[in-house]
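Please see the structure below; I have some questions.
In this view, the complex is presented without one of its protein chains, the others remaining in place.
Now for subunit A:
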Amino acid sequence: MKRMTDGASPQRRGGTVVTRKAPAGGGPAAGSPGGATASPGPARGGDRVRGAGVPGRKSRPGGGGWAPWLYLAPALVVIGGLLVYPVYQLGLISFLEYTQAQVSGGEPTTFQGFGNYATLFGDEQFWQVLLATVVFAAACVVSTLAVGCALAVLLTRVRALPRLALMLAALGAWATPAITGSTVWLLLFDPDFGPVNRMLGLGDHSWTYGRYSAFALVLLEVVWCSFPFVMVTVYAGIRAVPGEVLEAAALDGASQWRIWRSVLAPMLRPILVVVTIQSVIWDFKVFTQIYVMTNGGGIAGQNLVLNVYAYQKAFASSQYSLGSAIGVVMLLILLAVTLVYLRLLRRQGEEL
């Protein structure tokens, strides 16, 4: 916040025309000079800290260094126990030959090096599934964000009663467990008894037979159950935007779309970043919907995504080590996507 006021003061002098004309550019434009002026800022602060820290260190060696870790310890222990250790086990198993026979002691556990990864990367199906997962997840993220943001804007535009109705409908979808939602959607689109086919007059058309129509059906369900999170979060963000900013834009004759693109989206950027990363992670890991709606991966495995594929390898076929290798690959992909995304944002001058 301090940075913003520092950067804003010279700009105010620049004239009222600029602020009105390009509020979109305003964010990054105000940010970059802010960044430039800020650089001596921490430097100064750093000097001060160092000045204070050095004598303190001499009198009580190490005291200041350990205190923060002491406070962080409870959280670190929990994270270590619940996250680091399982991930470590996952990684370890992925380097072993570890199937049911090893678990129940029928055969000794052996070290395989990168054997499981070699098997995995040598499997043509893995690459097909990976491609399908990436494309499917991307489509889900884009659709979810589009629907969620559009409805969030709509929420700010309608009267109380329709808003309540929309909120309740969205919360209902949100609260529905994934299994229930998938089963209900499947029933709606059932070739024999489904009301959708009857209404559209499609006879006994099977939605889950074709690869793309099955993916499309699952996509609809995924969007249906994950847009409320986006909608509610973005709606809360929009509410926090000062009314005068929107009023000013409206007075300048900006269209709805223009207001969203040039005013709201830049101001909501931190929220949108969180929501996007969340969606990427959720949709990349989608399991229940595919498993239930395409009966474990569709006809001849045409609708498999990585998570279902890993399940079939790890649990259905009891190849825990191969399943772990898939898990590790997924983890790395998601970490890479998130890091690259955060890095890009940082370069644009935004900090989460």
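Operating definition for what follows: a residue touches a chain if its C-beta (ideal position, glycine included) is under 8 Å from a C-beta of that chain, and two chains touch if they have at least 3 such contacts; residues count from 1.
Going forward, contacts and distances are computed from a predicted model.
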item: Among "Mg-protoporphyrin IX chelatase", "Phosphoribosylformylglycinamidine synthase subunit PurQ", "ABC transporter substrate-binding protein" or "Na(+)-translocating NADH-quinone reductase subunit D", the UniProt name of the subunit that does not appear here; value: "ABC transporter substrate-binding protein"
item: Candidates A:A118, A:L187, A:A250 or A:A316 - the one touching the absent chain; value: A:A316
item: Subunit A, residues in touch with the chain not shown (by the definition above); value: 35, 39, 42-43, 46-47, 50, 65-66, 69, 80, 84-85, 88-89, 92-93, 96, 98, 100-109, 191, 204-206, 208-209, 295, 299-302, 312-313, 315-319
